[in-house]
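Submitted below is the structure of interest, expressed as structure tokens.
One protein chain omitted, others in place.
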């Protein structure tokens, strides 16, 4: 069985280390915040200008001046700081954010990512995604392994307009954990009950498999 | 009679307009702050990171954390703001300071200035002078018209290493007020009791004199 | 003697001098920290052919979206414009042009514009459509693109508190693009929730020093919330 959104988020949360500053994109990445190991602390960066993003507010806490990069109402956690968007992206671009997790349409074996634009569809804009993938030290993509037509999203070379080049370190999909290095995808873990054959068949780009790929554990 | 330092400072103060943000260099420029017309307000910028520099402190007010760009103890005036040196020079470089007044060794007819380095003498550094002359909208130099050997400091072309090129608008010396434009010095005012002949003899660069040069008034 | 008193009493005075074809730099992120009254004034003035530099373009009927209704905007420089149906229509019909700019690059372009830095290098967008037609350059073993700064004829900014000298502080994440916008306009107008006594703000806590500000107007704000998300009350947070 492929993983649910929540399971992907749980696996993403295992990538967090104690003391990490983490930027989580909209969707599955944001869910990962719910599964942080109780024994570690991470601080969430929101690129509009907040370091130390807390939970969503209660009705009483709602404040129009307190939102996250997804334009959702939010709170600040203990030890938070708030600053301009220029400072926020100085932080991102300067490599001070330890880990960024974001979604994508496609990733290729060189670690390039396409996530913001599908030609022919109306363009909404890249927001902060291009800055994030150019800036963070470690970048993880979460996405389904294949699109709804069964086409692989892990390619030898991205076909859609890029968000960034040679920047993705790791991909966590509904089927597998993949490391991207040396021009190939390296299968590190597979979803329980998913076969290596299925992962192979849904990975279009060069895939390197070592014996006895472990199952993800939750 | 050539002007005293105080008289030069008094004449400089006449250049201030109500609402001006002004950066005053060390020496005569700083003295000008004592002669601001009572009917106008100016705010002094100190490039280490203070907008709204007040008077020197009393013994009780002295604070090691409150200094100006000359490293002197100072106070903040009402409505002051304090910020980083990067912000301070963003302000300067971005053309937000209305007027800068500073000293110089030489100025030439193209408005270039030499003020920081005499070859053969030990170099102390330019501090913020190069940023100031590249940044302010209006730059006035105060200096004696000639050096102690009688050599003119107003030249066709500076001989010393430059601080900035084509940036000086006005020169106020112990003898005259000179406008710098169109590749020449233009005599606008002379010190009382100083002859146009003396000014001519002490100005090495191209000098344009119109009839009836008025005396400076204080 | 006006001195440093930058307070104006009417929106007409606040935006006086705005004409067709000008460039406006606007603070705000989504609907958070936007100069609501100044935007309404621009709508009232009906100036057209404007270039607007702002991270977003509001929503239909609120924020900068209201300027789309009257077709006052010719070009938007933004990072994300996915919230307005009207935007989409005008873009498809060719009435509106958009220059999509990564969010961090946009923030830095404004800061650089205000700071007298004409251009800078960034890795953001290298190898992507954003980098097309731009100069690239290697520093060390990494490739970068050159981005030029932006400045505007007007900047419109929303602050929380300001004194009459124009010293501003912003509230929470309503800070966002406002401090950079404040530096990058030939004329910077700040719409503020509360005018405070000059000298009452701590000098070291001022986000925008008054030197950047030309006019201050006290506004009233609807502060519409774009996505109100609440914490599940049954959870222990």
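Quick notes on this one:
Each chain gets a letter, A, B and C, in the order it is written, and its residues are counted from 1.
Keep this in mind: a contact is a pair of C-beta atoms (placed from the backbone, for glycine too) under 8 Å apart; a residue touches a chain by one contact, two chains touch by 3 or more.
Everything quoted here is computed from the prediction, not taken from an experiment.
The hidden chain, counted over the whole complex, makes contact with A, B, C.
Contact with the omitted chain, checked across C:14, C:68 or C:112, is made by C:112.
Summary of contacts with the chain left out: across B:37, B:63 or B:215, the touching residue is B:63.
For the chain missing from the display, the contacting residue among C:57, C:96, C:110 or C:169 is C:169, taking the whole complex into account.
For chain C, the list of residues touching the undisplayed chain reads 108, 112, 115-123, 137, 139-140, 142, 144, 148, 169-172, 175, 203-205, 207. Listed for chain A, the residues touching the missing chain in the whole complex are 18-19, 21, 39-41, 43, 45, 50-52, 76, 78-83, 87, 89-97, 134-135.
Contacts to the hidden chain, counted on chain B, fall at residues 46-50, 55-59, 62-68, 70-74, 76, 82-86, 88-90, 92-93, 112, 117, 122-131, 134-135, 161-165.
Simple rule for what comes next: only the chains that are shown with their structure count from here on.
Comparing chain C-alpha centroids with the centroid of the full set of protein C-alpha atoms picks out C as the closest. Centres computed as Cα averages put chain A at a distance of 55 Å from chain B. For chain C, residues that reach two or more other chains under the stated contact definition are 111. In chain A, no residue touches at least two other chains.
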